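One chain of protein is taken out of this complex; the other chains stay put.
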Amino acid sequence: MFFEWVFKFEDVFKESIFEYEKNAMGASGAFALERGGIVSNELGTVLQLFMRSLETGSVYALAALGIIVIYRTSNLMHFAQGSLGMFNTFVVTYVFLSFRLPLWASTLCGIAAAIGMGFLVDFLIIRHTKKVSPLAKQIITLGLIMVFLGLAPMLFGVDPLSLPRFLQSGDFNFGIASISHNAVLNISLGLVLMGILFYVLQKTKMGLAVRTTASNEPVARLMGVPTRRVTLAAWALAGVLGCLSGVMIAPTTTVTTSLMDAVQVNALFGCVLGGFQTFYGPVLGAYIIGVGRNFLVYYVSSIWGEQIMYLLILIFLIFRPNGLIGKKFVKKV
Amino acid sequence: MVDPLMDLSLDPETTTHTLAKGEALRVERLSISFGGLKAVDDLSFAVKKREIFGLIGPNGAGKTTVFNCITQFYRPDEGNVFFRTWKDGSDSVINLVGQPVHSIIGLGLVRTFQNVEVIKELSLLENVLIGAHIDFKATIFEQAFKLPRARREERVFQRKAEEALAFLGIADRKDLPAGGQPYGVLKKVELARTLMANPRLIILDEPAAGLNDSETQDLASTIYQIRDAYNCTILLVEHDMRLVMGVCDRICAISFGKFLACDVPEEIKRNKLVQEAYLGEEEA
Partner (left out) sequence: MNGRNGRNETNDSPLANPKPALWKWKNPYLGFVLFGLLLSTLPLFSSSGLMKSSTLNYIGNVLVYAVAALGLNLLLGYAGLISLGTAGFMGLGSYIAAYIAKDMGMSFWAALTAAVLIPTLVGLLIGLISLRIEGIYLAIATLCVSEILLKSFEQADSITGGMQGKSVSYPVLFGHALNRSSTYVLLVVVLTLVMMLTHSLVNGQKGRALHAMRGSEVAAQAMGVNLLQYRLIAFSLATAYSALSGVLYVFFIKFSYPSVWNLNLSLYVLAAVVIGGLRSIYGTIVGTLVVWAVPDLILKNLPIVGKINGLPYIFNGILIIVVVMFAPQGISGLWQRALPFKGKKKEKEAE
C-alpha cells in the first residue's frame, strides 16, 4: 500500500523490488560481460571487451542519432527519445508474443508503429509550436514521456515482457576471444544503418534539405526547402532509431517502461561528448561512452566504473565546453 | 587651442604611469585585433575632467571596441588605460587594463550600451536600482530575512533611484515593467542606472541611436545637466553629427581603429583626414 505512491510512476506496472533490481542492473549494465567462454589472455580480454562495447555503443549511438536529428531539425532536446523507443519496443514484443510473428516481422511492425508515432507527434504537436519559447517547447517532450509511460501499460499490460535475441545461439571464435552471432548482427546493423544515413545526409538532395534545415530553418524555408517534410521525416527517423535501439537492448533485460532509461541518459551524454553541431559527433560520443564504460567497469571498478566514466565526461566538458567536434562561439557585446 | 596631451600621444616612446593634472582618462597606445584584423591600432587620446568628449568615426571604425577595451569587456592586446579614481576620499590613478570587468564600476566608471541593455521583466525602478548594486552591504541572509540593515539600504537606494528617474523626467513610470516601454524611455533608464553609481566618468555608447529629433534635442540638454549636477566627465560615441558637434567640448576621430585627429568640433569639421574618412565611406 505504501509503496504504491512512493513509486509514483513505477506503480503503473507494479513490479516487485526484485524485478526492478534485476531490470535496473540489466539496463544500466547493458551487455555486461559474461565471464567464462574462451578468454585466454589479456589481449583476448581486451578484444572481447571491445567487441561487447561496440554492441553497447551501437545501442547508444542509434539513440543519440535520433536525439541529434531532432535537435538539429526541430531545435529541441529530445528527452522522450527513450520513451518513444520503449513504447515501440513494447509494440514489437507484443506483436511477437501475441501474433507469433517471426522477430524480424515484429520488428518491422514496430518500425511501422515508430514511423506512425513520429508522424503523429510532429503533425499534432511540434508543427504548432513555432511561437512557443525554446524552453517551453522542451517541456513538450516531458509531456510526451508521460504519455508514453501511460500508453505502454494501458495497451500492453503491466507485466514485464521479454524479447529474445535475433539470433538465439552461435558464436564466432577467434581462439582468444569470442562473440555471439547476435552481437555481430547488432554491431553491423548499427554501423550499416548509420553508414546509409550519413551517405544520405551528405550525398543526396534529401540530405542537403535536412542539413540546410538544420543550419537555419527560416532561411531554408525561404529558399524553398520543404522544411515541414524534413521535420516530419526527422521525427519518423528518430522513432525508428529508438525502436531499433530498444529491440537491441531488450533481450538483455525485460521489457518494462524503464527499459530505455539508461540508454536515454547515455545517449544524451554521447551528444554532449560529441557536440551538437554535427550529426556524427554524437554517434562518436556514444561509442566512446560504450567502450569507456565497459573498460572502466572491468578494469577499474565494477562499482565505481560508471561514475568514473561520467566524471571523465564532466571534466572533458570543462576543457572542451562544446564537445569533441563542437566549435566555439564568440559572444558579441 | 594647443593641447599638451597631443604631443605626448604622438610620441610613441612615451608612457607615463600617471595622468597629467586635469585629466580624467587617458588611453595610451591601445591595440586589439580579432583574428588578424586590427580593430584598434595604436590609439591614444586623453579626456579632461568635466569634459564632454566625443569619439567619432565611420561605421566599423572600432569606436565601440575602444569602449569595450576601456571597460575591460575586451582585453586589449597592447596599451594602457589610465583612469583617475577616488579611493578613501583622495584621488588616485589606476590602470584599468587587467581589472575584472565587474570591478570597473566601483572605480567610478559606468557605461551604457549601444542596444539598450535593460531587464525587460523588472520595473523601471528596479532596473535603476541595479545601478546601485555595489553599494549594497547587506548579506544574502540579511536580505532573505529582511533584517534592519537590508531594509534600510533598500529604502535609501529606492529613494535615490526615484530621484534619478525624476531627474530624467520619467518618475511617473517607475513601477511599470521595462518590457514594452518606448525606446527613448529605456535609454533614459540606462542613463538613470549609471547615475546611481556616483560616477566619475560616464561612457555613452550611441545615446541618440533610435531617438527621434525632439528626443535627441532633449538628450543634449540632459547630457549637460548630468555633467553639471553629478560633476562628472562624459565620453560618448555617436553617429548623429549634429549632437556630437553641438554637445562635445572636444572630439577624437578614428578610422579603421587608427587615430585621425583630436580637437574641438570646429577643427574636426575642417580636418582633411576626417572629411576623407567620411567621404570614403559615402562613396563606398
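Here the chain labels run A and B in written order, and each chain numbers its own residues starting at 1.
One rule holds for everything that comes next: a residue touches a chain if its C-beta (ideal position, glycine included) is under 8 Å from a C-beta of that chain, and two chains touch if they have at least 3 such contacts.
As the structure is a prediction and not an experimental result, all values here were calculated from the model.
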Touch with the missing chain holds, among B:77, B:153, B:218 or B:249, for B:153
Check the options A:70, A:111 or A:149 and report the residue that touches the missing chain.
A:149
For the chain that's not shown, point to the residue among B:173, B:188, B:227 or B:250 touching it.
B:173
Which of these touches the unseen chain: B:30, B:110, B:219 or B:277?
B:110
Over the whole complex, note the residues of chain A touching the chain we left out.
2, 5-10, 12, 17, 20-21, 24, 28, 77, 79, 125, 128-129, 131-133, 135-140, 142-154, 157-158, 258, 261, 264-265, 268-269, 271-272, 276, 303-304, 306-307, 310-311, 313-314, 317-318, 321-323, 333
Using the touch rule from the top, list residues of chain B that touch the missing partner.
71, 73, 100-106, 110-111, 113, 117-122, 126, 129-134, 136, 138, 140, 143-146, 150, 153-154, 172-173, 175-176, 179-180, 182-184, 193, 197, 210-213, 215
